[in-house]
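Every protein chain but one is kept in place in this view of the complex.
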Amino acid sequence: MERIMEKDTANYKDYSLLSYHHIPGVHNLEVFERAGGYEMMKACFDKDPEAIKEVVKASGLRGRGGAGFPTGVKWGFFTKDRNAQKYLLCNADESEPGTFKDRYLVEKNPHILIEGMIISAWALGTQKGYIYIRGEFQQQAVILERALKEAYAKGYLGKNILGKGFNFDLYVHRGAGAYICGEETGMISSLEGKKGQPKLKPPFPAIKGYRGLPTMVNNVESLAAVPWIMRFGADEYKKWGTEKSAGTKLFSISGDVNKPGVIEVPLGTTLKEIIEVHCGGMRNGNKLKAVVPGGSSAPVFNHDESYSVKMDYEDVASKGSMLGSGAIIVLDETRNIGDLMKWTLEFYHHESCGQCTPCREGTGWLESIFKRRETGKASKADIDTLDKTAASMRGQTICALADAAAMPAQGMIKSFRSELEAYIMTPTNTGKK
Amino acid sequence: MSSHSPNQTHSMGAPFKFTDANLATYQEYLTRYDDVESALLPVLHLVQEQIKWLPQEAIEYVSVLMNIPEIKIKEVISFYDMFYDVPVGRNMVHVCTNITCSMFGGREIYAGLLKHFDTDYLTPTRDGRISLQKMECLGACEMAPCMRINNDYVGPVDLADAINKLEELP
Amino acid sequence: MTEKVKLTWNGKQIEAVKGSNLLQAALDNGQEVAHYCYHAGLSIAGVCRMCMVEQDGVPRPFPSCNATCGEGMVIRNDTPKIKAAVENTLQFHLLNHPLDCPVCDQAGECGLQDYYMKHGQYDSQMIDKKVHKEKVQDIGKNVMLDAERCILCSRCTRFTEEVTKTNELGILNRGDHAEITVNENLKNDYAQNLVDICPVGALTSKDFRFKQRVWFLEEVYTTCIGCETGCSVKVSQNKNGSYRVKPVFDETVNGHWMCDDGRSIYKHVSSPTRLQVASENMNGLFVPADESRVVELVTGKKANFILSTSLTNEEYARFFESIKGSKASVALYTLPTQGPEFDGILRRGDKNANLRGAQKAFEAAGFDHTSAGLDKVLNAISASDVAYVVVPEILYNEDHFNTLLKKIEKASTRIALTPGETLSSMKVFNYLLPVPSFLEKEGHIVNFQGTQRQLNAGLSYGETTKDISYYGKWVNV
Partner (left out) sequence: MGERMILKKDLYAQHGFLKGLYLGLKITMVNLLSNVFKHNRMTLNYPEEKYFYSDRFKGKHVLTVKEDGTLRCTSCMLCSTYCPAQCIHIVAADDSDKEVEKAPVSFEIEMLRCVFCGFCEEACPVDAIRLTNEYELSGHAEQEWVADHYELAFRKSLNGGRGIQSTVDDNDRLKLRL
């Protein structure tokens, strides 16, 4: 407790997002504030909103939800009319398989997100904000609600915040179990009380979003990084990471490693280091076979690629995959890629929203083709059909779900074709469920 | 998303009405949003808190209450995995069957639980205690294989653990 | 006011209104763009992914239905990339389609069939179990739903949401289990439009169901005479009869739609009870009679004509010309108002298709078209007179018409000039004389806006129908 009273800022320099996580009870506003929380919010109210936007832009912070679009640039598209009705949405619907960083962040330290959102709201001039949290995270929603209540009681939210004449209301909105609501326009549809089907773009949400009004959607991690950036400046943030991928990133690591969990490392850290140093190496000392580097929609890396890749947006992309949400699933040599393929395809079949035809029919068919072995109709040519079908789904739909289903399928076929061929030619007796 | 013919509607055989407390909560929800429709998801969650699932009567009630066409509510219910328009048990158990959890036996646990409780997807056990639902990623891969018993995450579990935990449920 | 822009479509210069829909602009300029979900009368859904185009300077193909025309755009939809995309997307459309074209009424005018011939991948790779949905559902208002044939273009749900605002239809579930579902039953008065806008055979008409194959039918473009709105319609017919009425896009009057009442206006035209030849009342039974006997009967007697409001301007003119110089008195029978004056979409309570045209013709000929005029003529009828009644083609309120018939009973010779079938109340008449129905004559009517609407003649189902002026001439015999 002593250390906290002294405003222990030692960790700030090691972490941006997890800098408070070692402090017990930091989910309480009081503890958080004693450790230096909400300071930046107060300081920012004296700054020009445009200046805040500039700092965020200069920091090179990229959207942490998966696409990696620079947050500052996205903010630049947003209307500058401060009187216009507009919304700030926090995307906490992390449903990409393998991802649990936002849950961890919100659970341990909801206030860092709230602080980040208030600063962002001030910068963007939004009067209302919603934290869209996935339905399964009921407990985390409760934690957030409690934190919001504390912030309201302190006058950090609501009307005329700290006497600055700025109004910002923030609410938690629970989803109800649909992967597609993690897509920003799907989330907006869901918030509007409809099916969470993505909307046609253009118009983009920054122009016409929730209820047809300008809406800014940012990931939890992006918003939570804002207070740190404001505290230490863009240059300090850029010291982390690579030239194009600045800052630190939360990685959710699961699978065959000794210590699965969330870590925060600068972008550009090698995957080898993440596995060997931060995650305590492979489970049972097994040999690594493959890694899913950015959630289930990212094509897999084989053994060699895994050990040579640096985890930043560019390097992962140059090796034919994507950093995505930073969900690393590690598979060791005992795992079968066929199973991974089956689970992945089942997932996308289940989660396709059913709006665009290529995705609606394609995701189901990919699964059927891959499961032909269950009905005894499999042939080696099926892998080609699968590859061709997956390729024909890409870039054809409103949102990226079809791509998300097609990319890992194509990736696995590229890297592990012979294994998949062997897999589909193995008959099963699981024809009936 | 329940896997029955969409034309079937399930009735609970009695009219539905929010409790006074929930009606107050509903009013509070309305203040959060700039239009009534946006409150639909929270309201449906609220109905499920009250009676666990969404019978036809509840759909009609919400439709009148919020002035949203019934079909729109049905669309929403059918779209989301966590809204049930079929009767479910007192306790909702979600078993994750996504990649990491499947790697560590999530599917076997789900199959084992179905067998142990002699039930099927969402169908409540005979004593009405438990409904099992196979879920895609619950977002807790570090505790794979994981389960969600009502609102609590548990994991890693094995089948014996899971059965023990579920047997303890009221 | 509207600013025109020039753009290039597949290398051809086309002109369009700035900011207008790109897909519509292409279609208006006669370009072929495959599409299912786009409908000019509905909002943009962008879900069928068939209308993809490439634009110079834009890295990814995009759906043309969600784009607007701008100056100097260079658009192509004939590149190999787009062709492959359309082929693949069509393959996905057909993946879970039941392929029951032999029993499907849409066959012959089906979007899937048409595009399959153009963009099909003719070797099927689909050997997997298809997703099955409910077939043969009667969802009310003469509409049949087959969820399996549906390609989920969402035109129908958008129609009930945006046009009728009745919200009966929705798409339940997600992924490939998504399925069009009706909440209870259809309850709007425009439900048959769903059949028209469905690009495949998912929504078919119960009225038309299995009656004919569409390739046996020819269309005659004409105007609906169901009410004073005067919607542009086309009637599908062949030598065996007429089978259905569909709306034709007309910006000034009905847009894309028509009401359900108008769908049945064709029924009397080729009905088996259609009056074919001049008939005589033999103790309540109408038997074919010689026309010359009628002429004999009416010669030298005072004629009283009671005209209906469903004749064309030209017919009125010819009729008044034919009785010129005679002492015949003429009155106009106006149909009573039915339902609300205007239902907010198209349908109007005033069911007189050509009231304005009739009034004008009456005034020009110096006759009184008011109800007072009608009463005057009716009261003046004496036992020695001949009363001719032109029976209204579409009769919503038979009771009202019967009260009129009551009043002509005092005339010794009562003759009906009827295009329609014989009503039970027609026993009042001594003779029935056939006149052409609205589908068998060319001419114009004037609708509620005062605009001229064209009637066109299709096939004739009445053997010896004669123009009304033919009978008018008898007054001078």
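Letters A, B and C name the chains as they come in the text, with residue numbers starting at 1 for each one.
Just so it is clear, contacts are C-beta pairs under 8 Å (C-beta built on N, C-alpha and C of every residue); 3 or more make two chains touch, one makes a residue touch a chain.
Computed from a predicted model, the values in this text were never measured in an experiment.
Trainee: Which displayed chains does the hidden chain touch?
Mentor: C
Trainee: In the complete assembly, which of C:30, C:102 or C:325 touches the absent chain?
Mentor: Checking each option in C:30, C:102 or C:325, the one touching the absent chain turns out to be C:102.
Trainee: Could you tell which one of C:132, C:165 or C:406 touches the chain left off the display?
Mentor: Candidates C:132, C:165 or C:406; residue touching the omitted chain: C:132.
Trainee: What is the set of chain C residues that contact the non-displayed chain in the whole complex?
Mentor: Where chain C meets the chain not shown: residues 100-103, 107, 127, 129-130, 132, 135-136, 209-211, 213, 215-216.
Assume only the chains that are shown with their structure count from here on.
Trainee: Of the other chains, whose C-alpha centre is the longest way from the centre of chain C?
Mentor: Between chain C and the rest, the longest centre separation is with A.
Trainee: Specify the chain pair with the maximum number of C-beta contact pairs.
Mentor: A-B
Trainee: Round to the nearest whole Å and give the separation of the Cα centres of chain A and chain B.
Mentor: 24
Trainee: Need the CA-centroid distance for the pair chain A / chain C, whole Å please.
Mentor: Once rounded, the distance between the two centres reads 54 Å.
Trainee: What positions in chain A touch 2 or more of the other chains?
Mentor: Those would be 178, 195, 350-351, 353.
Trainee: Could you list the positions in chain B whose residues touch two or more of the other chains?
Mentor: In chain B, 72, 75, 79 touch at least two other chains.
Trainee: Contact residues on chain B for chain C in the complex?
Mentor: For chain B paired with chain C, touching residues are 1, 3, 5-7, 69-72, 74-75, 78-79.
Trainee: For the complex, give me every residue of chain A touching chain B.
Mentor: Chain A reaches chain B through residues 85, 94-100, 103, 128, 134-139, 169, 171, 173-179, 190-197, 211, 252-256, 260-262, 292, 296, 327, 329, 331, 335, 339-340, 343-344, 347, 350-351, 353.
Trainee: Spell out the part of chain C that touches chain B in their complex, as residue ranges.
Mentor: 134, 137, 167-174, 177, 179, 181-183
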